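Shown here: the complex without one of its protein chains, the others still in place.
Going by the order they are written in, the chains are A and B; count residues from 1 in each one.
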Amino acid sequence: MKKVYARPKSLKMARFHYCPGCGHSIIHRVMCEVIDEMDLQEKVIGIPPPGCSVFAYDYFDVDMAESAHGRGAAVATGIKRAYPGAIVFTYQGDGDLAAIGTGETLHAANRGERITAIFINNAVYGMTGGQMAPTTLLDQQTTTTPYGRDARIEGYPVRMSEILALIKGAVYIERTAVNSPANIRKTKKAIRKAFKTQIDDLGFSLVEILSPCPTNWKMSPVEAWEWIDKEMTREFPLGVIKDITVKEDAD
Amino acid sequence: MKTDATVKGYIEIDRELCKGCEICISFCPKDAISLSDKLNSSGYLPACFSDNGECTGCAICALVCPEVAIEVYRG
Partner (left out) sequence: MDGNSAIGEAAIRAGCQCYFGYPITPQNELTEYMAAHLSRRKGCSFVQAESEISAINMVYGASLAGVRAMTSSSSPGISLKQEGISYLAACELPAVIVNMSRGGPGLGSIVASQSDYFQATRGGGHGDYRTIVLAPSSVQELADLTRRAFDLADRYLIPVVVLGDGMLGQMKEPVEFKDEAPEELAVRSRALRGAKGRHSRIIKTFTSKPSELEEINWSLYRRYQLIKKKEVTFETFLVEDAELVIVAFGIAARIAKGAIKNARADGLKVGMFRPITLWPFPSEELKELANSVKNFLVFEMNMGQMIEDVQLALEGKGEVFFYGRPGGVIPTPSEVFRVASRLCYQKGLK
């Protein structure tokens, strides 16, 4: 018998500090598989956010640097402008990218910066204990919406991928999830395509990944994974939001 | 591990890495994984391979495992 599944080379041999059933672990592993398969370990520079995944550098065996909250897209811009030979990705949560970092993200996309944003949407602020995120669903209970998110007071869930699709410099945007084998495979494919977009010098790419947060959703891991299908995808439909990479090729 | 020709795969679960999230159990198409009744050193009840002879080495469990705790063999 031969081994058909093992730890990717660029994933450090470390025990994840994430909660049972957390999406970060899956996404880290899948990204490392892509980095291995595309032979990018020596080229990649990653920028994790403040948040649960602040320790991403304990897992990804690539060059990494911390960033101030929300500023990932600006930091990535600086790196890529200084050293275009690198493959630069940001790894950002929903607060980081869709609240405090909206300005930086939008404008990096607008300039068509050749960077890749991996956007982890778990509809809540995880590390700080479960407060409302821009992507929190209506009626969803969080520690700062204890009575359920009310549109009148707290606004609506933000669809960053759709907003960014309007920006010309953004050439590839896809929303996936990591709550089933099929979705995990699609996530891996999307990440691979996003990196390829950067390698081919086409423009800004973003993969939004719906990710389970059992602890702050107050569910078991299995329930959390199901909740993504039942509730999250109704607000955040999966699929390719924008792909003009082929058109760029043709040009 | 059975060695006759009908068995197509087996898995190894690192019981210390496992956090007992039960995702692999819920997705295994062959019901070949169950929860152990002995805690690991982190206080979780880890998943363990039932070895019911049904495993095909499809690797879905490893694909969904957040902890990279599963290695899959197929023959």
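By definition in this document, contacts are C-beta pairs under 8 Å (C-beta built on N, C-alpha and C of every residue); 3 or more make two chains touch, one makes a residue touch a chain.
Note that the structure is predicted; figures quoted are calculated from it, not measured.
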Here the chain that is not shown touches A
Of A:Gly103, A:Gly155 or A:Gly239, the residue that touches the missing chain is A:Gly103
Given A:Val34, A:Val75 or A:Ala117, the correct residue touching the omitted chain is A:Val75
Listed in rising order, the chain A residues that touch the chain left out are 41-45, 47, 50, 54, 57, 60-68, 71, 74-83, 85-87, 103-104, 106-107, 111
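By our rule, only the chains that are shown with their structure count from here on.
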The answer for chain A against chain B in the complex is residues 1-7, 11, 15-16, 18-26, 29, 180-181, 184-185, 214, 220-222, 225
Per the touch rule, the chain B residues reaching chain A in their complex are 9-10, 16-17, 19-23, 26-27, 44, 57, 59-60, 62-64, 66-68, 70-75
